[in-house]
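Just one protein chain is left out here, and the rest sit where they should.
Just so it is clear, A and B label the chains in written order, and each chain counts residues from 1 on its own.
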Amino acid sequence: LDFFYILDLSGTLAFAISGASVAMRKKFDLFGIFIIAFVTAVGGGTVRDILVGRTPAGWMTDLNYIYMVNVGTILAILFRKKMAYLSKTLFLFDTVGLGVFTIIGTEIGMSYHLTPLISISLGAISAAFGGVIRDILCNEIPVIFRKEIYATACLLGGSLLIFLTYIHLNKNISYIITIGLIILIRLLAVKFKLALPKIKSD
Amino acid sequence: LDFFYILDLSGTLAFAISGASVAMRKKFDLFGIFIIAFVTAVGGGTVRDILVGRTPAGWMTDLNYIYMVNVGTILAILFRKKMAYLSKTLFLFDTVGLGVFTIIGTEIGMSYHLTPLISISLGAISAAFGGVIRDILCNEIPVIFRKEIYATACLLGGSLLIFLTYIHLNKNISYIITIGLIILIRLLAVKFKLALPKIKSD
Partner (left out) sequence: LDFFYILDLSGTLAFAISGASVAMRKKFDLFGIFIIAFVTAVGGGTVRDILVGRTPAGWMTDLNYIYMVNVGTILAILFRKKMAYLSKTLFLFDTVGLGVFTIIGTEIGMSYHLTPLISISLGAISAAFGGVIRDILCNEIPVIFRKEIYATACLLGGSLLIFLTYIHLNKNISYIITIGLIILIRLLAVKFKLALPKIKSD
């Protein structure tokens, strides 16, 4: 599980950087930048923990999450002018975070004996809800509802993980395969501009 | 309680349809439509469950709620061009949902030995908060704060239910009377364009 914990902290770091970058674009002050980084990084996991009744929430009993958010915020501020060049690195980090949080949420759902469908949903909530809270706090319609294949990747990844658990594949290998699938889906989605169909009412 | 459960699922279905309709108007993608339908339908009950510490939240342990949201989303998409003609049907469904969720929330409050005032508030939260979350996610000021007699109907309905419980009226009959009152208030509010007064500061 050491491997898993490192992935978890990497995901937190990646999401913190992405949150801080959005907050700087919005001209928030230093505190606002930190808070947006914080909710982007831990918001999804917190909602997940509250939903299953797992309190105090994870970041409240392990300071490493807070440290990761601080490091992410500082990195985002220091390298703010290079973010354009780093966007591919950022995208990869963000996608790793997506994969990791999907796995953690799905695992927690299963450990609470929730059905596969709900466990997968918990995985998607863990991965995507931080970004939703970030967008709400920035007074924007959550980007996830409009154009990203983001949540689809989580849902397919979570489904794969449930299947791999069902056939008793080694956990660490299952995690790597799941993250691989999620990265693949996002890369393909960006490359081929895949998106879910929109349905307009009149 | 079978009767009650059916009402609960009908309310979930009605709220899912109403949520999906709003999301389509906002041009969300398929996933966004489903999520907005979902939070509109189960959001109020989830907030209620979290507030009283009743976790995992209801929809996490009974898949029928998810099925209802799916059915509601599909119906809203299929009949999106007929929604204008169906608006009266929708309004009735929505009002039944309002009544049912008010009753469920108020009952849960009483079962947790909360005071009548707080139980009624829980009823209103169950009924109205799904719509509030829907509006926040769609980046709009919640409609309930501006022009609907919506919450008033919940509060009066909840109060009536507390009274009927106090005089030990048969539960199912109490529920029907309460829903009846809530429907009546909303119909009258629409017919006579009733609204709460606004108070402007300078």
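One rule holds in what follows: a residue touches a chain if its C-beta (ideal position, glycine included) is under 8 Å from a C-beta of that chain, and two chains touch if they have at least 3 such contacts.
If you're wondering where the values come from, they're calculated on a predicted model, not measured in any experiment.
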**Request:** May I ask which residue of A:L117, A:I136 or A:A189 touches the chain that does not appear here?
**Result:** A:I136
**Request:** From the listed residues B:L51, B:M83, B:L160 or B:I182, report the one that touches the chain absent from this view.
**Result:** B:L51
**Asked** Out of B:S10, B:N70, B:T89 or B:T152, which touches the unshown chain?
**Response** B:T152
**Item:** On chain B, residues whose C-beta touches the chain left out of the figure
**Value:** 50-53, 112, 114-115, 117-118, 132, 136, 139-142, 144-147, 151-152, 195-202
**Footprint left on chain A by the chain that the document does not show** = 21, 23-33, 35-36, 46, 50, 53, 55-57, 59-61, 63, 66, 77, 80-81, 83-84, 136-139
